[in-house]
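To start, I am sharing the structure in question, which I have written as structure tokens.
With one protein chain removed, the remaining protein chains of the complex are shown where they sit.
Chain nomenclature is as follows: A, B and C, assigned in order of appearance, with residue numbering initiated at 1 for each chain independently.
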Amino acid sequence: MQPERIEQLLHYYKDMLRIRYFEEKILNYMLPNKLFRGSSHLCIGQEAVAVGAIHAMEAEDYLYTTHRSHGHTLARGMDMEAAFAEIMGRTTGVCHGRGGSMHLADASLRILGANPVVGSNIPMAAGSALALKMQGKPGIVVAFFGEGALNTGACHEAFNMAALWDLPVVFICEDNQYAISVPEATAMADEDLHERAAAYGMEGLRLDGMNVLEVYEYCRASFGKTRRTGRPALLVFDTYRFVGHHTADSEQYRPKDEAIEVLREKDPVHFVEREFLEDCLVDPEKAVDIRLEIKEEVEAAFQRALNGPWPDPEKLTEGLWAESEVTCDE
Amino acid sequence: MQPERIEQLLHYYKDMLRIRYFEEKILNYMLPNKLFRGSSHLCIGQEAVAVGAIHAMEAEDYLYTTHRSHGHTLARGMDMEAAFAEIMGRTTGVCHGRGGSMHLADASLRILGANPVVGSNIPMAAGSALALKMQGKPGIVVAFFGEGALNTGACHEAFNMAALWDLPVVFICEDNQYAISVPEATAMADEDLHERAAAYGMEGLRLDGMNVLEVYEYCRASFGKTRRTGRPALLVFDTYRFVGHHTADSEQYRPKDEAIEVLREKDPVHFVEREFLEDCLVDPEKAVDIRLEIKEEVEAAFQRALNGPWPDPEKLTEGLWAESEVTCDE
Amino acid sequence: MSDQGREVVFAQAIRTALREEMKRDESVILWGQDIGVYGGVYGATTGLQREFGKERVRDAPISEMAIAGLAVGSAILGMRPVVEIMYADFLMHASDAIANQAAKWRYMSGGQFKVPAVFRSPGGGGSGYAAQHSQNIEAWFCHIPGLKVVCPCMPRDARALLKTAIRDDNPVVFLEHKSHYTHRGPMPKEEETLPLGKADVKRQGSDVTLVSWSRTLLWALEAAERLQDEEGVSVEVIDPLTLRPLDLDCILESLGKTGRLVIAHESHAFCGVGGEIIAQIAENHLDLLKAPPKRVCAVPCPLPYSEPLEKAALPDADNIAAAIRKVVG
Partner (left out) sequence: MSDQGREVVFAQAIRTALREEMKRDESVILWGQDIGVYGGVYGATTGLQREFGKERVRDAPISEMAIAGLAVGSAILGMRPVVEIMYADFLMHASDAIANQAAKWRYMSGGQFKVPAVFRSPGGGGSGYAAQHSQNIEAWFCHIPGLKVVCPCMPRDARALLKTAIRDDNPVVFLEHKSHYTHRGPMPKEEETLPLGKADVKRQGSDVTLVSWSRTLLWALEAAERLQDEEGVSVEVIDPLTLRPLDLDCILESLGKTGRLVIAHESHAFCGVGGEIIAQIAENHLDLLKAPPKRVCAVPCPLPYSEPLEKAALPDADNIAAAIRKVVG
């Protein structure tokens, strides 16, 4: 492996660890201590897609994510303190506590938002791509969603319009095999999910989503093509979530050891570690250091977030209306 | 041609004429004389699909149609007086004047209704097929719609569910090349419309919709298959409407002679006539007699319909609530 | 109602109604996301797939338009589908099927068809699900003629009303509250039904009439108790149960005694059911009002995630008590 490649891998490794530790903090500490409300959807097991795809993006690109947004937002560079604080509902949160775990957004990073209404971010992403195209701006829009979203009417309508109007948008479907408790085969009439793109004359690929370098390469190629041609594409990544759908999921719908087994064989974080360690690219001690360093970074961000002030109830409606010559009655 | 075949063709010919004359009455008489309200969508040019497909159905089968429903409903046997009366808004109308041209329905013929909300009859048809399946009843459901409906989210969601749940429903898409003024290529990212079925592992065929006997044979085969296997299918028939989208359409969106040319070459009614006459299967004078007979039949039904009484405004809300132990406040 | 029965949670009451009706009538069938093995995200269908099989209890794709559209089509041919839309916010996706099709199919056909479909869905805030998973949109469906809308609070009522809703030959939108599935209340062992369109007086009183429904009724009752205990104000609390058809008579009767009216609901005020009740009274029974009526509703703002903000946005016993004080003051 070339040194740059090792650097690259190290960089991705750190990002994946950051996401993993961030979410483990939610699962193992914030959940039992009731530090967040509603539900939080973890992407443990899916980090390679997030990190590989996000790193294939340029600074000029935009992205939309879903209820399962931590991977995408952190890989894109969302400040961990601000992300934690948002999930805790603090005013230092990236959305000032208005959004919570399901609504992370950061305009400065061109993260146009997490949309937990399954499928609804797909037309929005196409619309943002239309904006870029009409403004003559460079850049593409990337929309992440789960395989369950492929069954929504919104998805179908937007695929057709994106292909019809030649919009620079790449649709990334993270096929983690379940929509909450519903296995793919129970919800999709056909298992060749990427084939749905064909109905719109759009390129559709099914790819392995567990190897971060491969994900990066696939996305790099696909994004580049979209950048050049202005045409949309659908990338379906096979992946798996090792934890429950959300933090309250009892997981009785899948065999008890299914997750453990996939985890053992395919954990995308271990995968990188194996590449490192087995090929002796990285000194095992350095690997330990890295893990410690990231863990501390996550912990520090978490602690800072904990100190964030609560929003002022007096400012409840702040941010509802954009200023115009007339604002609303209330 | 065998005598039965000639009989069959004659029968279809009469049905096609009935539809044609029915609609010509609307276009040439009712329109200038303001005998109906809103808009009426004619299927002149598309009669072969209606007649061929409807005759391939069994009495036990059900059907849903759209805003463009005259062909399907008349071929299925809707009383012409009741159909005319409905379009005139008379109480003798098949829906007692509540529905009008866009809402023809006749439970006794298993015409579950015309649905002018494009795409919305597709999930409903799948639902009715589910009912048949769960009730262990024989019979299939046939849903007619235009190619424009293929772009609706409802269509996509229902295709997936029909294929997933093995529902005995056949989707018949009448591709008349336009959705109001919008040519297919302006609205569909891919022109192989029948391929949309493939995304759901469903059979999808693209067929000629101008030869009534062929339509019949295609449908007979497809309906039979659905009857046997319980699996849905999509049949896309190429056809053309010779008149405006509705009775108020100025048609400036298509070349002035496009319709005339297609009409000259492909009019499904003339097509049958040519088969008859050129092959001397039917005595040309008899053909004239048939036309006269049907014309008179249509005229008589129209005249009877004209005598139908207007609904009583006092009974405005009649038929809104099905009787239950409690009805509504108003 | 006779025997009070044992305590059950709200989810259990829904489950009981579904189970009883499924046993009673083969044509009752269910589908919705995660209602099978998973038993519904709030447990309202736990065990039903095991008991009634995968044909009658189906997990559905994330296809709300089709979930609702298939319900309409199957109801037209005599089934009694009870479909679940996982969050009431997504009733918007299903709104063409419910409000354009189910509500109108019978009328448009001149009375030829019936559409006995039930659309169940949990709405409501209070547990940090934020703006797109917390809405109460009963007003939307109440606005559409041809639909019945039920919004129960007490487990016993929920079970009895859901059974009636399933047997009703008209489409019914049956709205539950996501933060309320673990609320406990008595429910008799024996089957019982309640008519749609009849309100229930949950607490007798003589000074003010307080109308409230869904989970907010709990805060209404709490406020009523507190005002009685602390200030000697006697509050009559009415649960309409069905919001459309609305049992205005029950409210009027109470108003005849009290002359004062407060309405509390979690949904937004603007074009909401509370405003409708006030408008109907102002139009036809203005003389009954001894003081201006008051509404206590959500602050007009998408529901925020953060706890202090969410609390500030939603009605509670304090707001309701304050409104009552104003009205009697």
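Following the convention adopted for this analysis, a contact is a pair of C-beta atoms (placed from the backbone, for glycine too) under 8 Å apart; a residue touches a chain by one contact, two chains touch by 3 or more.
On a predicted model such as this, the values are computed, not experimentally measured, just so you know.
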Left-out chain, listing which of the shown chains it touches: A, B, C
Which residue of C:A220, C:V273 or C:I320 touches the chain not shown here: C:V273
Selected from A:A107, A:A185 or A:I260 as touching the chain missing from the view: A:A107
Among B:R98, B:K133 or B:H194, the residue in touch with the chain that has been omitted: B:R98
Contact residue for the chain not shown (choose from B:V118, B:L235 or B:V272): B:V118
Interface residues of chain A (partner: the chain not displayed): 62, 64, 93-99, 103, 105-107, 112-113, 115, 117, 120, 122-132, 134-135, 141, 153-154, 157-158, 160-161, 164-165, 318-330
Chain C, residues in touch with the chain not shown (by the definition above): 65, 89-90, 92-93, 95-96, 99-100, 103-104, 107-108, 130-132, 137, 139-140, 142-146, 244, 268-276, 278-284, 286, 289, 291-295, 300-302, 304
Absent-chain interface as seen on chain B, which is shown: 36-39, 86, 89-91, 93, 95, 97-103, 115-119, 148-149, 151-153, 179-182, 186-188, 252-253, 310-313, 316-317, 320, 328, 330
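Definition applied: only the chains that are shown with their structure count from here on.
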Pair joined by the larger number of C-beta contacts - B-C, A-C: B-C
Chain whose Cα centroid lies at the greatest distance from that of chain C: B
Averaged-CA centre spacing for the pair chain B and chain A, given as whole angstrom: 46
Geometric centre distance via CA averages, chain C-chain B, whole Å: 40
Centre-of-Cα separation between chain C and chain A, whole angstrom: 36
For chain A, residues that touch 2 or more chains besides their own: 151-153, 186-188
Where chain C touches two or more other chains at once, by residue number: 60-61, 63-66
